[in-house]
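Note that one protein chain of the assembly has been removed; the remaining protein chains are unaltered in position.
Each chain carries a letter (A, B, C, D and E) given by its place in the written order, and its residues are counted from 1.
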Amino acid sequence: MLEQIAVEKIIRSALEEDLGWGDVTTDSTIPADTEIKGRFIAKEEGVVCGLGVVGTVFRILDETVVFEPLVQEGQKVAKGDIIAHISGKARSILKGERTGLNLLQRMSGIASMTRRFADQAAGTSARIADTRKTAPGLRILDKYAVRMGGGYNHRFNLSDMVLIKDNHIKAAGGITPAVRAAKARLSHAVKIEVEVESLLELDEAIRAGADIVMLDNMSLDMMREATGLAAGRVLLEASGNVALQGERSIRKIAETGVDIISIGALTHSVAAMDISLRFL
Amino acid sequence: MLEQIAVEKIIRSALEEDLGWGDVTTDSTIPADTEIKGRFIAKEEGVVCGLGVVGTVFRILDETVVFEPLVQEGQKVAKGDIIAHISGKARSILKGERTGLNLLQRMSGIASMTRRFADQAAGTSARIADTRKTAPGLRILDKYAVRMGGGYNHRFNLSDMVLIKDNHIKAAGGITPAVRAAKARLSHAVKIEVEVESLLELDEAIRAGADIVMLDNMSLDMMREATGLAAGRVLLEASGNVALQGERSIRKIAETGVDIISIGALTHSVAAMDISLRFL
Amino acid sequence: MLEQIAVEKIIRSALEEDLGWGDVTTDSTIPADTEIKGRFIAKEEGVVCGLGVVGTVFRILDETVVFEPLVQEGQKVAKGDIIAHISGKARSILKGERTGLNLLQRMSGIASMTRRFADQAAGTSARIADTRKTAPGLRILDKYAVRMGGGYNHRFNLSDMVLIKDNHIKAAGGITPAVRAAKARLSHAVKIEVEVESLLELDEAIRAGADIVMLDNMSLDMMREATGLAAGRVLLEASGNVALQGERSIRKIAETGVDIISIGALTHSVAAMDISLRFL
Amino acid sequence: MLEQIAVEKIIRSALEEDLGWGDVTTDSTIPADTEIKGRFIAKEEGVVCGLGVVGTVFRILDETVVFEPLVQEGQKVAKGDIIAHISGKARSILKGERTGLNLLQRMSGIASMTRRFADQAAGTSARIADTRKTAPGLRILDKYAVRMGGGYNHRFNLSDMVLIKDNHIKAAGGITPAVRAAKARLSHAVKIEVEVESLLELDEAIRAGADIVMLDNMSLDMMREATGLAAGRVLLEASGNVALQGERSIRKIAETGVDIISIGALTHSVAAMDISLRFL
Amino acid sequence: MLEQIAVEKIIRSALEEDLGWGDVTTDSTIPADTEIKGRFIAKEEGVVCGLGVVGTVFRILDETVVFEPLVQEGQKVAKGDIIAHISGKARSILKGERTGLNLLQRMSGIASMTRRFADQAAGTSARIADTRKTAPGLRILDKYAVRMGGGYNHRFNLSDMVLIKDNHIKAAGGITPAVRAAKARLSHAVKIEVEVESLLELDEAIRAGADIVMLDNMSLDMMREATGLAAGRVLLEASGNVALQGERSIRKIAETGVDIISIGALTHSVAAMDISLRFL
Partner (left out) sequence: MLEQIAVEKIIRSALEEDLGWGDVTTDSTIPADTEIKGRFIAKEEGVVCGLGVVGTVFRILDETVVFEPLVQEGQKVAKGDIIAHISGKARSILKGERTGLNLLQRMSGIASMTRRFADQAAGTSARIADTRKTAPGLRILDKYAVRMGGGYNHRFNLSDMVLIKDNHIKAAGGITPAVRAAKARLSHAVKIEVEVESLLELDEAIRAGADIVMLDNMSLDMMREATGLAAGRVLLEASGNVALQGERSIRKIAETGVDIISIGALTHSVAAMDISLRFL
């Protein structure tokens, strides 16, 4: 579920960016027919993501390079595990190395962080979701990595779902008129979410016909009350200041009974997973 | 020193990605002539970077939006400081909000981290440098942010400098033949760097005529010896496992006398600076 | 609700397509400073759509051309009504004439046909909706024209809503497992529609948790039964062979109580509205 | 005679438009290795056009999909005829289905309508020609479909032929100076056509050296006189209000002896040919 | 007669190519507010072409730069003449200098060479024409420069005119069947040219209905005979080995009575006109 046409466009741009008019080092020191073999190795524990993307990087550069993943997309690996084998023309492999690793490390970093949050919420009914806080131009990859890490996607962009926030509410004259305006003009195909700050507002949003309600920075107690009040009539999304541990941990939030916990940091603050390409 | 033509291309792509065919929420709930005012506020201490880029986001969307930075590019701000004012059509501002913040927060995150490293090396002759470990498609912005944070750029891509690593050395039959091959075929306009793992190799690289030598994961003691050996004949670059604190801190590395300390994490593991857009 | 960045891209392509390397007729026969005035006139009754797009065509060609619409976007006009005034450099206006008219006539044709269907359904609770049967590359304009004609948009593309058809049902092993699979893997942000051919299937789709059910080519009687069975638990969409008049007219379908009536012909078989540009 | 490079660009854009970031339905309900077979079936009589284009759609998506046309491009088929077989991965075929059909149905619709006009003119010396009234971005396909339907192309765009209309005549100070200006400045490679409204103007255009004269909305009687007057010295093109039947039918116009009859409706008002993809 | 949309695309690519991620010299040594004035000076005699293009280069970089041409496009200048004044931000002007000059010098070089040939043919009825031997990607500018130098354009590309050469003739079974095949299938809007090597072939081409005949590398005597034989029924084009002086000079060819003399060297072997930008 990652469209190849769009991915190839991203990769071609990335290769143009990194290659410039040529790899002056490789082409001046390595003969055209030299072959090498290498291994992608996890240098820390994590969830691998982006293997298909890396495969495409090398296929675009040189169809004769053989890239063989040894693990599944989304699989957890331990420090020292071999993730993939690669072999072929040294020039082609060295030219694609950095672009391939940049993509693989970022995507695996996202998947690994998502898995950490998802594991904390395991056993509850809460789903971990991403946001639109992605690296510009890479949203399709960032959101795919969240899915591979066991998370779920929130809306992709501004056109595929309604999310009514305080400015919209003020301009429309209240939650009810805002929801009504959206329903009156918009496709039946899009869902309507409303961001609320109180239980009163939650009640109004439910009555107005929202499909989803975002509980903005609510306390754990208020979230619990909210799930009681909603009683399954709408999906409830918790948002804001979600941590892996501590007073406002993902676990505690998940146990309030909310349906979705969205976390911007999954994609806006990515720690690249440490993966290296070692040659034999 | 950030080319506008390239920046506009990135922004147009980012806006297309986020807007899809339209902002269904804003256009259905907010009248076309509603105006709003807002402030970009730092929610944590950091170095602001990307103000010109944010200005371009809003100018592309709507030339009548007024975006007024209150701080300089690269300036340090405290938690709570107002970074910029914005005013104009509510629809235009809300449509550009996420794209603008995604860029501003990433760039400020890079600048802030770079500044933290640079401050630790202050007073030494060492410069903090970036790498090619940038987000694909955003290298021009990532490297600009490093400069705004007080760091320096390493080579931009594979075509503007020679960096001879172990594979090149093996294929060419040694450091000396590798450097000679590069010198024989390449432009006088590009510098030649060689990555070494021992002082013996450093010595060979200097004799072969390298301009810069990268000391790969060397101990502090070896680095000190290396600076003595090099005696200013080449620039020395320390690379690998550079931390803000601890046994292998940036400060300790800088005090060995190396000229450049390159840090991949500046751009491969960016923590977005917490900045929000608050409406009045 | 029509993103300008995407629209400009379409217009630039269209102008390149039509202008080639230059308008050889105009540039060789008309002096550079000749000015003309003209009027866009409706040569048949219809709903005007695309005025903003035409304005952009001329703005891209020459910022000094003045294009003044006299009617609102989506307004009904009679034969002979003046839709807009235009004045400025003759060369610029003649170069943009064909591209402007091609867009305006197609969009107005779509809006007019949509309005005709919508008028027939007036007073019922049914909404007229489009499909993905649009002209490749022009979907954003085609779907906007449907909205301007009083219709509603169905999903924009394959990624923003689930629509489970017979092949998906067969592959998944039934309606229930298909809906479950979608719910298990997909975002809470997307709605799930199921296409059914019988009331039994409708019942299964409702129980499985579908948001919308498409009644594929059902008889009027079956549709009426379906609305009774659904009892508001899902939205019902009628699809297939919808005509303006006759046995299976839009009116009759609308009166069965279905919520949405989708019509491929709104965009796959567009009759351009007859509009001409007359010079004074 | 349909350039593959340009066609692939159109198809890639169309697929990006329709696929978004992925087909959420297909990828969540159909296993990656499921194979299907299907048939493209004509649901009404018509002329098939676009088979090569459909083949390219599926080849771009998945090189292993087998698409086998059973009829020739431009061939007439009856209702119920099988046009092509398709087999391969279900995911790939379902993802390309809508884009393939949108192109095939539009192109076949154009070819079918053209064939209907061409058949009416059979036996006369008149050729059916298209205009520049095509769907923006699809001109290359629209004009190819006209050829496949037995029609001929008029100029492709504003740069490959001169067509002097009333505004050009007025600005240049008459037909003769307009033609002279064009001849003086323009390539010998382009033909010169003049639009006239009277026999007097026709006479002037011939004397001025036009290659082709367009008879704008002339009566049948005037057209007959025009052909007598022209006596083969120029090609005569009839234009405006051409119908399949009735007082001003294509047949009657063709029998006046004109050489070309151009019809905007061939491409500006396309009725998609009804073709469906049925799976076995 | 040079489409701005296409020209801007060429210029943006050229600027991206030359600027990379920034002008490191200018931005590090010249303050942002420094202003300069300069003059474009002809350092040799020639015909100036490309002033509008240079103006666009600077307008794209910085709208506040003032570029004022002192001569007309296509005007002859002497060594030392000032062609244009420029003033504004030093950074903007220095960044665009090379791209502007590269375009201006190439275009002026083409115009100057064309003018030299055209001057030699002055007083005869022969026109100087270009070919498709242009720099890939710059055809629109190359052919415009030919026009500005007093030459005429041949066909722009393979789709806007028929040119039947020996391979086409062989494959079609002769000149007559080749011309007939083209006439039978192609638009009345395109002219048909046939390349011949003998008077017999010329005769056949005329009878077959060619519009233009290319006399390939014929002797002056044969060309004279050809013009007698053709007697104005077709346009005659001389091609191959055309020199400014000598046995086969343009003058001598022109005096044979041919209509067009096409010269590949006008665009395939361009000597840049020596023009420099001097700052005050």
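Assume a residue touches a chain if its C-beta (ideal position, glycine included) is under 8 Å from a C-beta of that chain, and two chains touch if they have at least 3 such contacts.
No experiment lies behind these values; they were computed from the predicted model shown.
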Notebook entry, point to check: What are the shown chains in contact with the chain that isn't displayed?
Noted result: A, B, D, E
Next item on the list: Return the single residue from D:Leu2, D:Ile41, D:Leu199 or D:Ala243 that touches the missing chain.
Entry: D:Leu2
Check: Considering the whole complex, which of E:Gln4, E:Thr26 or E:Ser87 touches the chain not shown?
Finding: E:Thr26
Next item on the list: Tell me which residue among E:Leu2, E:Val77 or E:Leu103 touches the hidden chain in the full complex.
Entry: E:Leu103
Notebook entry, point to check: Residue-wise, where is chain D in contact with the chain that is not depicted?
Noted result: 1-6, 139-140, 143-144, 156
Notebook entry, point to check: In the complete complex, which positions of chain A touch the hidden chain?
Noted result: 12, 15-16, 19-24, 27-28, 60-61
Checklist line | Hidden partner interface residues of chain E, rising order | finding: 10-11, 13-14, 17-26, 28-31, 34, 36, 90, 94-95, 98-99, 101-103, 105-106, 109, 132-139, 156-169, 171-172, 178, 181-182, 184-187, 190, 264-265, 268-272, 279
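Heads up, the rule we're going with is that only the chains that are shown with their structure count from here on.
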Notebook entry, point to check: Could you give the fewest steps needed to travel from chain B to chain D through chains in contact?
Noted result: 2
Notebook entry, point to check: Relative to chain D, which chain has the most distant C-alpha mean position?
Noted result: B
Item checked: Equivalent interface positions on chain B and chain C, same or different at half -> different
Next item on the list: For the sequence-identical pair chain A and chain E, determine the rotation angle of the Cα superposition and round it to the nearest 5 degrees.
Entry: 180
Next item on the list: Averaged over CA atoms, how far is the centre of chain A from the centre of chain D? Could you give it in whole Å?
Entry: 45
Check: Between chain A and chain B, what's the gap in Å when you average each chain's C-alpha atoms?
Finding: 23
Note to self: Quick check on chain E: which residues sit in contact with 2+ other chains?
What the structure shows: 156
Next item on the list: Give the pairs of chains that touch; include all such pairs.
Entry: A-B, A-C, A-D, B-C, B-E, C-D, C-E, D-E
